Every structure is written in structure tokens, then in C-alpha cells.
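Comments concern the structure below.
One protein chain omitted, others in place.
So that you can tell them apart, the chains are marked A and B in the order they are listed, and the count of residues begins at 1 in each.
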Amino acid sequence: MRNLDKILAIVWKDLLTEVRSRELVVGMLVFAMLTIVTFNFAFDLTGIERAPSGAGALWVAFIFASLLGLGRAVAMERDKGSFDGLLLVPVDRGMIYLGKLLGNVIFISAVQLVTIPVFGALFDLPVYQPMLFLILFLGTLGIAGLGTLFSIMAASTRAREVMLPVLLFPLALPVVISTVRATTLVLTDRTEALMQWINLLAAFDVIFLTISFLVFDRVVED
Amino acid sequence: MSPDGRFGGSATGKILAIGTGVTMLIAIYMMFLYAPQDTMQGPVQRVFYLHLPLAWIAYLAFFIVFVASIAYLIKRNRRWDQLARSSAEVGLVFTTLVIITGSIWGRPIWGTFWEWDARLTTTLILWFIYLGYFMVRAYVSDQERAMRYAAVVGIIGFIDVPIIHMSVRWWRTLHPEPIVTQSGGPAMPDSMLYTLGVSLVAFTLFFGYLVYQKLLIEQAKDQVADHNLAVADREADEAREHSAKGATA
Partner (left out) sequence: MTKPQSPPETEEQSPVARIRATGLTKRYVMRTVLRGVDLEVDAGEAVVLFGANGAGKTTLLRVLSTLTRPQKGSLEINGLDSEAEAITVRGQLGVLAHQPYVYDSLTARENLQFFSRMFEVPDADDRIQRVLGDVELLERADDQVGTFSRGMLQRIALARSILHRPSILLFDEPDTGLDVASVKVLERILNEHCADGGALLMTTHDLEFGIRVASRVLVMDGGRIALDRDANEIVPAEVESIMGAPGA
């Protein structure tokens, strides 16, 4: 219970900071929108391939926006040295990971909630489906799960902007594949193979959140 | 050659070197002269005796990285990191060779150098993961931090392998394209299996030899770094004493 309150305190702090400074979500949102609009020129979005191309465009947009946001979130915390302040707190450092993760999930989800209706309108696809929101949540959890860990690692490397995508892209590939496939299936209303992908996504989330939680202490120590 | 100049260095090194040499010669003989010509694929099929052992050993290498990384994070003993980075480096080279031999094999069989087949794609992603492993090492200034970060990548990277493979395979099978069957026709004749077996032994010994040598080099590197640190500390002490004398004089 005490740990839960501390996790929530970190989330509260991050949300309040973001509400006041608006440094993350607005930038991520504009970036995601621009990516989707740009993809409009790269793919033929009138034909039968609209759903798979659209699903791909959507997730590329979310992943790039997440990279932007994750990197920025840690940079803000590290630059002012306040990450050390967090490490001085009497709590299992895994809880700090969970707090930061939850904040990142909320930020990315906020971007998604605004992007999805726009995406649905631009690509003329049926986006208002509960299954799609489950996929969005699981995919976001996976990307943010590894992303939170790697963004903190990348922040103390030289070339930090390079290291985050170099680590996150190959290792989070299963999330990308399964979310894109699952999204395509939902958007084309083919649900037979859907559960297979959702299970893979859920398994990925469980495995990588657990590992990240366990190794976090070793990552943040000096 | 080991740092002290002797071939193979120690008894372990010698055994590995001699074992590799002997089995490799036998394996090469079997690959080219003993194993029969594949009726469908022709001589290019013989690359299989290199390709498959390389792939297995690459996985073995990354498994060793995985175990050594966990051990390093728990024990914080530098020896585990030396093992992990030695094995990772050999593994990365082997993975590169897997991709190259696969392309050589694939060109006449598939008609293209590259096919987005599940195994190839997984291998390519694997290659990128361990490239990231070495980039992390290169971009972190503090040695111990680099070791910890690399260990994290080594652990997550290896666990990722089956998940990547599964997701790529499902993705492929669901795609409306013909699936390329990889193995050279139906059940292999025994002579091919024997050749593969000997080749596998030869490459395992070769891998052991390379990792062992690499380990000696990494240990020597760390000793040099320790020595340089000791020298720098001593010089700093001397400079300080010198300036203290200058101040009192």
C-alpha cells in the first residue's frame, strides 16, 4: 500500500508537471499527426490496402512520438538532477520504474486518444472498437515498458538521442509486429487470428515489464 | 596466439586449437568430398554445412552472453562481463557469417539474396540487437556502467529471440505470399547428417577456441586499464607532493 502511494505520488508529480509545462504531450501529438499526414503521401490509401497501410502508419507515428516523449521526459528529469533526488527516496527502486512507466503510458495514451479519431476520419476506417483500444493499451504498455528503461539508460550515454531508438527498435519489434497485425485485423473486421496476437502482446508485456522492474536498480545506480 | 606469445596459451588453449584444426579438416573433407551432391540444389547446397553450424553457434554465443550477464548483475564480478563481451563479439561475427552464407545459398535457390523469411528476419534483428549491445558499451564512459547496461541488453536481447521469431513467423504465414521451404528436399541421407554432425563439432570447438582467446585479450585489456589507473594515481600523488613542497618552500 505504501509502495502504491509512492508510485501514485510519482505519477501525480509527473502529470502536474506536464499539465503546467506542456512540454511533452503537445510536441508528441503534433509529431504523431504530422507522421500520419506524411504517410498519406507515401502509401495509396484509397484501395483495399488502406487498413494494413493505415495500421502501419498509425503505429509508426505512435512509436516515433513515444521515442520523442520518452527521451524528453528523462532529459527533463536528468538535467535538473532531480532523478538523483528520486533515487534518494526510501522506496524499492522498482517502484520508481513503475511510477515513471505509468506516467509515460498516460502521456502516450493521451496522444493516442486525440490521434485515433483524426486517423479514423482521414483514412476512413472504423476505429471506434473496444478491441482496438485494448490493442492500443497493450502496445503502449510494451513500448513504454522497455522505453522507460532504455530512455533512462540512454540518458547517461553519449549520443543519447541515438541510443534510445537503437536499443528500442529491435528489442520492441515483437510489439510493433503484433500491434500492427492486430490493428489491421480489427480494422478489417477479421477476428479469427486476433486473439493469437493479443496473447503474444500480453505475454511480451508481462515478460519485459518483469525484467525491466528487476534490473532497474542496477541501471540507475552509479 | 595468446598474449604471452605461445600458440594456444595454456593447456585449454592448446586442446581447443588442436581439436579445432583436426575436426575442421575432417569437416572440410566431408563437406566437399564425402557428402553427396544434392539432387535438387546442386553444389550450392554444401554451404548448408557451414550455415547451420554457424547459426547454432551464434545462438549458443548469445545464450552464454545471457547467462554471463545475469551472473554479472548479481555478482558484479568483472570476469562475468569479460566472458559476456567475448562471447558476444564472436556471436556477432558468426551472425554476420550466417547472414552472408544464407544469402549465398539463397541467391541460386530463391532467386534473391534476401527473403523476408522468419529465420532470416530473426537473424537480422538479432544482429541489430547485438550491434546495439556494443554501441552501448562504446557510448558509456564509465566502465562499470557500460558493463551493467550491456548486461541488461544481453538479457533482454536473448529473451527477445524466441518472441521475435514467433511474431515474425506468424506475420509471414498470415501474409499472402508463398512460404519458402528451407531444408534441402525431404529427409536427408545419412552421409549428409554425418557431415553436418562433424561440422557442428568442428565449429563448436572453433567457437570455444575463439572465445577463449578473446577472453584472454579482454582480461589483458582490463589489466592494462588497472595498471594505467594505478600509474595515473601515483603520478597525481607525486604532483601533489611536489606542489606541497613548493608551497612550503
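The rule is simple: a contact is a pair of C-beta atoms (placed from the backbone, for glycine too) under 8 Å apart; a residue touches a chain by one contact, two chains touch by 3 or more.
What you see is a predicted model, and the numbers here were worked out from it, not measured in a lab.
Undergrad: Would you mind listing the shown chains in contact with the chain that isn't displayed?
TA: Computed over the complete complex, the missing chain touches A, B.
Undergrad: Which of A:9, A:60 or A:75 touches the chain that is not shown?
TA: Looking across A:9, A:60 or A:75, the contact with the absent chain belongs to A:9.
Undergrad: Tell me which of B:10, B:112, B:143 or B:191 is the one touching the absent chain.
TA: In the complete complex, the chain left out is touched by residue B:143.
Undergrad: Just name the one of A:44, A:84 or A:161 that touches the chain not displayed here.
TA: A:84
Undergrad: On chain B, what residues meet the omitted chain?
TA: These residues touch the chain not displayed: 141-144, 225, 229, 232-233, 236-237, 240, 243-244, 247-248.
Undergrad: Tell me which stretches of chain A touch the chain missing from the display.
TA: Its contact residues with the unshown chain are 2, 5-6, 9-10, 12-13, 16-17, 20-21, 80-82, 84-92, 221-222.
Keep this in mind: only the chains that are shown with their structure count from here on.
Undergrad: Based only on mean CA positions, could you tell me how far chain A sits from chain B in angstrom?
TA: 31
Undergrad: Quick check: in the complex, which residue numbers of chain B touch chain A?
TA: Going through chain B, the ones touching chain A are 73, 125, 128-129, 131-132, 135-136, 139-141, 145, 148-149, 151-153, 155-157, 159-160, 163-164, 166-168, 170-171, 174.
Undergrad: Across the complex, what residues on chain A touch chain B?
TA: 146, 149, 153, 156-159, 162-163, 166-167, 169-171, 173-174, 177-178, 181, 193, 196-197, 200, 203-204, 207-208, 211-212, 215, 218-219, 221-222
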